[in-house]
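The block underneath contains the structure these notes are about, expressed in structure tokens.
The complex appears here without one of its protein chains, the remainder shown in place.
What follows is chain A.
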Amino acid sequence: MEKETTAVEIKNLWVKINGRSILEDVNLKIKEKDFLGIIGPNGGGKTTLLKVIAGLIKPYRGEIRVMGEDRIRPGYIGYVPQYAYFDYEFPITVEEVVLSGRLKHKKGRRFSAADYRIAHDKLKQVEMYSFRKRQIGELSGGERQRVLVARALAVEPKILLLDEPTASADKGFVADFYELLCELNREMTIILVSHDITAVSRYVKTLACMNRTLYYNEDKILTYELMEKVYPCPVDLIAHGIPHRVLMPHEGVVGER
């Protein structure tokens, strides 16, 4: 085996938006080829953390290194956003959207035949190849989400950031999708944000909980205490394939609202 390197290293990270602290003292170290699942309540800061790693939000304080470098290099990160904020009427086809993942790889002005081949491969991986000539607005929510996954894969990233990619996917695709992630995981590091704790705990290698700060203990064991810290409500939980029901008294609401 090649030597283990660190894919993402975050030290004492603080993020403030309009003077309000969103992330507080986050520390994280992810090995290369790791598969980290992040769960946590709404507003816990999961999206914010991914955006910091993707270089979209500047930290208020702290240090972040991606693949050992403190400047984020284009081509390292493949980002799948939680919500697509673009205009659905925009004159762009599915194929062109996926090609935009090749922007920094293209030499010269236009995309090469190789870029097209990669874009088509990724579209096939998410079973959207036959939709490639459609305008982006002529897709359903789940189909659009798959296209965004293909776009992130087209970057051929070292680290894949997925923000609730299965939120509007059907059951059939969810299973296939996690299989695809496991396959991709042989080549790249994956960080997955999801509310689907069952699926997450089945497929990921390490697990973290996020609520303002990150609770993370290097392995996949979700302890009762950890869940209690993060979630204000009882949750169904499967760890190591054994279903547990974590019940907590409702009056003891933890975490600020």
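Before moving on, here are some points about what is shown:
By definition in this document, contacts are C-beta pairs under 8 Å (C-beta built on N, C-alpha and C of every residue); 3 or more make two chains touch, one makes a residue touch a chain; residues count from 1.
Simple rule for what comes next: contacts and distances are computed from a predicted model.
Comparing "Electron transfer flavoprotein subunit alpha", "Sarcosine oxidase subunit delta", "NADH-quinone oxidoreductase subunit I" or "Zinc transport system permease protein" against the UniProt entry of the hidden chain yields the protein name "Zinc transport system permease protein".
Note that of A:I92, A:A167 or A:L184, the residue touching the chain absent from this view is A:I92. Screening A:Y79, A:F131, A:Y178 or A:Y215 for touch with the missing chain picks out A:Y79.
Residue A:V155 is the one among A:V155, A:A169 or A:V204 that touches the chain not shown.
Interface with the hidden chain, as seen from chain A, comprises residues 54-56, 73-75, 77, 79, 81, 84-87, 89-93, 96-97, 99-101, 103-104, 106, 109-111, 135, 151, 155.
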